[in-house]
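Take a look at the structure below.
Here the complex is missing a single protein chain, while all its other protein chains stay put.
And now, chain A:
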Amino acid sequence: MRHDHLLSAGQLTREDIEAVLDRAADFADDPGLVGDRHADRLLALCFFEPSTRTKMSFDTAMKRIGGDTVDMGSVESSSVKKGESLADTVRVIEGYADGIVLRHPSEGAAKLASQFVDVPVVNAGDGAGQHPSQTLLDLYTIRERAGLDDLTIGIMGDLKYGRTVHSLASALTNFDARMHFISPESLRLPRGVQFDLHDAGARLREHTDLDEVLGELDVLYVTRIQRERFPDENEYQQVAGEYQIDAETLERARDDLTVMHPLPRVDEIAPDVDATDHAAYFAQAHNGVPVRMALLDELLREDGGDDR
């Protein structure tokens, strides 16, 4: 892989993805593999929205590959509160760091940032847009558990606003995957994402009922139905319960079904699933570190990435 920035999963080829995942597997086996290549290099963490896992795993990953991080801190304590534009913020931070990890509440924020700086920008979530580094760790987890070819995957929950879903679906078009999207009508995949999937020749079907496809799935990727997205509480209540799973639900699934979730979960996966062999979401979160080590190692290399 040789990209200046990682803005969306759509820019990743199968070769790109496999290179990062292979490298991540190497790092998982031997975290010291990178040596001191990134000593004295700094990664700026610019999170305009709250984050626990993504921010901490980028922070950890950068330190694990020998570099360090500088953190913008919360929006409330930054110049953003004074009305500074994102373009100005990243232009200033470019002078401090060798790369920028950006989370922002607006779609397209990372793309905009990339137009104003020369250092690599990693999109760590832009509103309801994309979250490509999450997708890489999702794919790593899927590859470990079920493989990436001849895959039947169900993606369930808030498909409209779920940026992890948009990125994952886009990346899966590189593989032999049958995608089933399960959601309330009001939270179906947005038009732009559907456009890309059809354009890529994806095999996909949409459902409102998990039971229509549960028995076929290798992987069930669950996301939170975001209560705050519904204009009417009653409308939320009508659909929320339909998209919760528990151990009893999974009795209707294949024994080797893998259940994933980008976390945090609220009530869409009951705690009684945690102890089953289906549960992969905590391992999935842990995979964020080696995957982001591999990603940062690639993006921050100054040699074009040819001297492994």
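Some observations on this one:
The rule we apply is simple: a contact is a pair of C-beta atoms (placed from the backbone, for glycine too) under 8 Å apart; a residue touches a chain by one contact, two chains touch by 3 or more; residues count from 1.
FYI, contacts and distances are computed from a predicted model.
When the listed names "Acetyl-CoA decarbonylase/synthase complex subunit alpha", "Aspartate carbamoyltransferase regulatory chain", "Methanogenesis marker 5 protein" or "ATP-binding protein" are checked against UniProt, the chain not shown comes out as "Aspartate carbamoyltransferase regulatory chain". The chain that is not drawn here is touched, among residues A:21, A:72 or A:86, by A:86. Of the candidate positions A:6, A:72 or A:109, contact with the hidden chain is made by A:109. Touching the chain that is not shown, out of A:129, A:162 or A:184: A:129 (per the contact rule at the top). Counting over the whole complex, chain A has residues 85-87, 104-109, 111-112, 115, 126-129, 190-193, 195-196 touching the chain that is not drawn.
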